[in-house]
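Heads up, one of the protein chains got dropped from this complex, but the rest are sitting where they should.
Here is subunit A:
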């Protein structure tokens, strides 16, 4: 492969580079100690760009490539396409404190953009940039329902099944419009009762839901 004629580094600083451009030639530089930031790679004496972006320089000897590409987490949102969660979409998120999620982490997210044919864009902050209860959910149990039922659960005034359960049990839930519901409580049998009550209330009217909940609660006492 032919190596391009390396130009003097000054001509590349603050200009656009693409992967493969040789931006620095160490043999032709006076000060051979150079700090390389992101997007640059050393091949013996030649420093070449690995990302497309603008080459930046800060005194005395730091070089890096700045780009507006976002790194994303790929999130399953139970839709036709995988959702993108930018790694910086967290409260106080910077390149230095990117959260590490293991595969299978459950997250409560806000959908920023969802257009036809594109992957939906998600965020762990509200519109003002605050965390506001978004983010990873710890413990508890997640189950799937229809989107109609999740809308009923989120409606106000409170859905009858949640009200009836809330009178006797204490639990916390997070309901997603995509049909995923997360329940957490102090004891496992409370979680199981709440989950089964919600799953059963799919096609029941308000009064039937209250009767069903009473039935369930009596059977566990």
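Criterion: a residue touches a chain if its C-beta (ideal position, glycine included) is under 8 Å from a C-beta of that chain, and two chains touch if they have at least 3 such contacts; residues count from 1.
Just so we're on the same page, contacts and distances are computed from a predicted model.
**Student:** The chain that is not shown, which UniProt protein name from "Sodium/hydrogen exchanger", "Protein ECERIFERUM 7", "AP-5 complex subunit zeta-1" or "3-methyl-2-oxobutanoate dehydrogenase (2-methylpropanoyl-transferring)" does it carry?
**Tutor:** Record says "Protein ECERIFERUM 7".
**Student:** Quick one: say which of A:137, A:204 or A:217 touches the chain that got left out.
**Tutor:** Touching the chain that is not displayed is residue A:137.
**Student:** Out of A:13, A:112, A:192 or A:217, which is the one that touches the chain we can't see?
**Tutor:** Considering the complete complex, A:192 is the one touching the chain left out.
**Student:** Which residues does subunit A use to touch the chain missing from this display?
**Tutor:** Residues 74, 76, 81-82, 102-106, 119, 137-143, 182, 187-189, 191-193, 195-196 of subunit A touch the chain that is not shown.
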